[in-house]
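With one protein chain removed, the remaining protein chains of the complex are shown where they sit.
Up next, chain A:
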Amino acid sequence: MGVPLLDIRDLTVAFASDGGTVHAVNGISYALSEGETLGIVGESGSGKSVHVLAMLGLIPMPPGRIERGEVLFQGRDLLTLDDRALRRVRGGEIGFVFQDPMSSLNPAMTVAAQIVEPLRIHLGLDGAAARRRALELLDLVRIPDAARRLDQYPHEFSGGQRQRVMIAIAIACKPKLLIADEATTALDVTIQAEIIGLVRELKREIGMAIVWITHDLGVVAGIADTVQVMYAGRILERGPVDDLFADPRSAYTLGLLRSLPDLAGGTKGRRLQPIEGAPPDMRDPPVGDPFAPRNRYATERCFREAPPLAQAPGAAPGHLVAAWYDLRGLLARERAAP
């Protein structure tokens, strides 16, 4: 594998707030190789967005503070770069789509102007060439009647059309790394499939690596090589996609998989099964495993001591879990019990 494209080490991010410090990201580490697609799923509020914003230098400081860690991108620590150097990386070698398209598109600028800008800055295209490329990009993300729409403003686009504009901007410079945070939530499933196909093509063509953050477990199943499950600012489980879905080792992952209704209608009329309980208050995170209070398999040790992320016994190599309990054994015993 050689040197990873992205290597995050012990990243820790907090926010000052009037009720105390919010510990949003608590010492997460992971690496991503060239051409690899990492799917990140997890609890709402678990630090998925904050950790990628932090690595791109985009959290407001204060109240935000990066307490520890390194983010090595092609060997350089992004956290030590100055603003100018970071701006060259963002939108150039790293393309990103934020969760909230309205707050990242400028409401006072036409869509054309916003797509053309990175093309001029990063690729040095002149006005006419950049506009031609912008038109191609809007076509590529399936915006109908793209020529007319180029000169419209963001509020004239539907939710999913705005997301597609963001995706067009993110891939405009053929980045080495694409970070997509809930990038297809406003798309219908057919256009979503086309956009995912497009991203896959880019991955094949230019070896682009992808961090794909989503709540849609079906999308993750289709796009990811590796899946990572986050909870309360930590990684609870991580592994090759097939192994993680077939043999989940964290009780939280299992709870997510069991919350889904069934497309064939089998769950109709039955109550859905969310995970019992509420996530911890991140101003005062628990000392032990943050999921322990909601986990019926938790052992006494889980409440005292946070488990490290380590190889799950008997699972595929690289399938890691942070758990003191053995979920597979417990489930097997449950199935065996009458």
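By our rule, contacts are C-beta pairs under 8 Å (C-beta built on N, C-alpha and C of every residue); 3 or more make two chains touch, one makes a residue touch a chain; residues count from 1.
Keep in mind that, in the parts below, contacts and distances are computed from a predicted model.
Undergrad: Of the options "Oligopeptide transport ATP-binding protein OppF", "Cytochrome c1", "ABC transporter permease" or "histidine kinase", which is the UniProt protein name for the chain that has been left out of view?
TA: "Oligopeptide transport ATP-binding protein OppF"
Undergrad: Of the residues A:84, A:204, A:271 or A:335, which one touches the chain left out of the display?
TA: The single option touching the absent chain is A:271.
Undergrad: Pick out which of A:161, A:250 or A:295 touches the chain that's been left out of the picture.
TA: A:161
Undergrad: For review purposes, identify every residue of chain A that touches the missing chain, sorted by number.
TA: Touch with the absent chain occurs at residues 15, 17-19, 22, 41-45, 49-50, 60, 99-103, 144, 148, 156-161, 164, 182, 185-194, 196-197, 215-222, 224, 241-242, 245, 255-257, 259-263, 265, 267-269, 271-275, 278, 281.
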